[in-house]
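Apart from one protein chain that is not included, each protein chain of the complex appears where it belongs.
A, B and C are the chain letters, set down in written order, and residue numbers restart from 1 in every chain.
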Amino acid sequence: MTFLFTQPILNITMPHFRLLFLACCLLLTATAARAARVDTLAIPSAAMHKTYRAAVVLPASYAKNKKVNYPVLYLLHGAWGHFGDWLNKTPDKQLLHRLADQYNLIIVNPEGETFSFYLNSPVSPDSQFETYLTQEIIQKIDQTYRTVADRKGRLIAGLSMGGHGALYLSARHPELYCAAGSMSGALDLTSLNRKLSPAEVAQRNKLWAPVLGSETDNPERFAANSVINLLPQLQRNGLPLIIDCGVDDGLIDINRELHRRLVYAHTPHDYTERPGTHTWEYWQTALPYQVLFLTNVLQANGTMVPH
Amino acid sequence: MTFLFTQPILNITMPHFRLLFLACCLLLTATAARAARVDTLAIPSAAMHKTYRAAVVLPASYAKNKKVNYPVLYLLHGAWGHFGDWLNKTPDKQLLHRLADQYNLIIVNPEGETFSFYLNSPVSPDSQFETYLTQEIIQKIDQTYRTVADRKGRLIAGLSMGGHGALYLSARHPELYCAAGSMSGALDLTSLNRKLSPAEVAQRNKLWAPVLGSETDNPERFAANSVINLLPQLQRNGLPLIIDCGVDDGLIDINRELHRRLVYAHTPHDYTERPGTHTWEYWQTALPYQVLFLTNVLQANGTMVPH
Amino acid sequence: MTFLFTQPILNITMPHFRLLFLACCLLLTATAARAARVDTLAIPSAAMHKTYRAAVVLPASYAKNKKVNYPVLYLLHGAWGHFGDWLNKTPDKQLLHRLADQYNLIIVNPEGETFSFYLNSPVSPDSQFETYLTQEIIQKIDQTYRTVADRKGRLIAGLSMGGHGALYLSARHPELYCAAGSMSGALDLTSLNRKLSPAEVAQRNKLWAPVLGSETDNPERFAANSVINLLPQLQRNGLPLIIDCGVDDGLIDINRELHRRLVYAHTPHDYTERPGTHTWEYWQTALPYQVLFLTNVLQANGTMVPH
Partner (left out) sequence: MTFLFTQPILNITMPHFRLLFLACCLLLTATAARAARVDTLAIPSAAMHKTYRAAVVLPASYAKNKKVNYPVLYLLHGAWGHFGDWLNKTPDKQLLHRLADQYNLIIVNPEGETFSFYLNSPVSPDSQFETYLTQEIIQKIDQTYRTVADRKGRLIAGLSMGGHGALYLSARHPELYCAAGSMSGALDLTSLNRKLSPAEVAQRNKLWAPVLGSETDNPERFAANSVINLLPQLQRNGLPLIIDCGVDDGLIDINRELHRRLVYAHTPHDYTERPGTHTWEYWQTALPYQVLFLTNVLQANGTMVPH
């Protein structure tokens, strides 16, 4: 059994919404009549015997165009985060609403827990997020909403751990998504190019233990699940990819390395470096470029909903 | 005396406009009522004793908001091109109209002749495009239209030779522009990293002769006017910059080199590599990202016209 | 049965040897009494049912130090080449003699045929050069000469196809060699980053057919046998490696890519770029640096023969 709350969620009640809206110096037109709606949806996982919530941003037009199927962007959060982050933590709280309206896009924010890395853990039966994301959530969303229930209308993107998730899941399930995006992606799970203090290493080991076990004992697991080592799949799939990272982000070397390997492999992708580091200001800046890229793929697929 | 043709120009008459509009699978809302208007404006140059035309795209709202000043994007064409290229050569002939409407932006397409590189030539008094662009055109536009007649509302971008022009002019006149963009920019005027056939070298020499003279005799002129060597100015100005290039473009090595030098100099800039080469398909893809970047600067400056 | 010709070979008879020697402006001391000797040795291959020759350069001291075991450098030739190339094609015909004397090193020049790439071909039983190099030749050399018959005294290096061979064989047989070197190595067997004309592609396909079959039909074979994809082995082995390439060599991008991947993987190696292209002048310049590097490893292993 699942729960569907159709009222606006995430402590953004309607009056606040308007105030915020007026307060913001908005980039694009948005009137109250056109404002996106946000659902909080409970999505059970048979694989994990648990129910997590997801936030679903529906464009304003969704309610009116009763016969139209909408494309869906799955937008993943980072480590130490949860499903509501993209709605709660960007400085501009209307960013997702506006993008949903602007591109007539359903934006689903699924739960990835604090440190799942969107993998099926070989050590913890209750951490099976690859199955959850690629099977259970997609089925639930396609049953609940009028979606383009096909890879041609399905996008996936994310930040940091979620950037890994977007590239990892789409590389392994190219039949599910038509394009993927990574912002400041944690694209190498090994400790190889992370400059960490001993305290950070200890914390890191503790967090990884219930997901992939000990890196010392299972180095091949960490390598095999890293996007940086999925080049053969990325090359074979040829999925449109957009990858960005801030030049002062601790993950920049890893992102540069993936870019070089993709260039070397003649694998098409957009790659951007811009000012900034691992912050919500950066991701707020990055997301509109990612959505522009991803919806261009929808456009080419003929799955965009015209205004 | 100057001429102002306020009717839509460039062989796009109103009925065709609508047909095209309906035919296109449009990315964003545009109703007939909101459609941008294109002027062809004659802009005389006292410096060159000549009059060239420019195409000016006015957003649909311009006619209604009689008391509002609009920001202006100067959009430069490439070598062997002319002022109408951006309107005539992109596969989607409504690209500029739509961007003008979407961002409430005046887009000016000035003339740069087939091979001026937007410089003041030390050898030809009738090739003084730096003066034309930075003084004569700006004055004319600010007199003719309700513009934000200040650097805070003035943007410059271009492709190939025009990418050079945008970075070159803004590096030397940071008091005029608040942000600049280069697409597939020809950012090194020397022959150093151009892999040219003997026939191409001969043609190149012929084209450069009336602009900078002979490269053999004046190597320092070619180096001194190259964006790749303007790092001190770029670093000092700190102007927001966006630079992109296709990975299969013959100019990619030059663009990569500028990116690295900017990273080394900790000079903020957005840098993107994406699939593609030196074609209008590439530039049609690139422009919306550039305009998103450039208008973010307007947004921060408070010079955007709200919808 | 094998043949051993102990007289100086390769059309360098003793009188010519001395004349050449005096004519050369020699880098280092070498008197007639200390001059290296060159054997031509027939080395049968049971795997291939054939006998190939090898040129063996013995340092002058070898004949005197009757109780001393000498380290061995296996020095591989390039495509379209043969075992005598390193002695016949360097501008300075005494290069190997002098290096053998200077470092008290036996230098073995084995046969690798025109296009074997030192692999065991899955399609041609008579092209089994991995077995020949790593088993049959080593056994024969260790039986014929007083060698350090152990990885601690065994080195491998080569140019172009032989640079591939040296890194490929040592990556797969780290128990046999203590260090390896590649000069201008053809480190990627795929056509991915080779800018070839249609005629060159046709020739290339013809040459590869009897070694790895058709690249179109067996892309994974070409990838799996490329050094550029042996990073996990190189990383695991941690063998001292020296890799160089000329900046104007068509293989420079491939060598740069391997260098970056090794840096990314924190895998120790020396990497050099220097002026030059795919020529014997380049390799004559490169070899002394490689031998300096390789014999430093012998020095650390205690397998150098002191003067």
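As a working rule, a residue touches a chain if its C-beta (ideal position, glycine included) is under 8 Å from a C-beta of that chain, and two chains touch if they have at least 3 such contacts.
What you see is a predicted model; the values in this text were computed from it and never measured.
Although it is not drawn here, the omitted chain touches the following shown chains in the complete assembly: B, C. Mapped onto chain B, the interface with the missing chain covers residues 192-193, 223, 232, 253, 257, 260-261, 264-266. In the full complex, the hidden chain is touched by chain C at residues 25-30, 102-103, 247, 259, 263, 268-275, 285, 288-289, 292, 295-296, 299, 302, 304, 306-307.
Criterion: only the chains that are shown with their structure count from here on.
At the interface between chain A and chain C, two copies of one sequence, more than half of the residue numbers in use appear on both sides, so the contact is built from largely the same positions.
Ranked by number of C-beta pairs in contact, the top chain pair is A-B. Greatest centre-to-centre distance from chain C is found for B, with centres as Cα means. Here the C-alpha atoms of chain A line up with those of chain B after a rotation of 180°, rounded in steps of 5.
Computed from the mean C-alpha positions, the centre of chain B lies at a distance of 54 Å from the centre of chain C. Averaging Cα coordinates per chain places chain A and chain B 34 Å apart. Of all residues in chain C, none touches two or more other chains.
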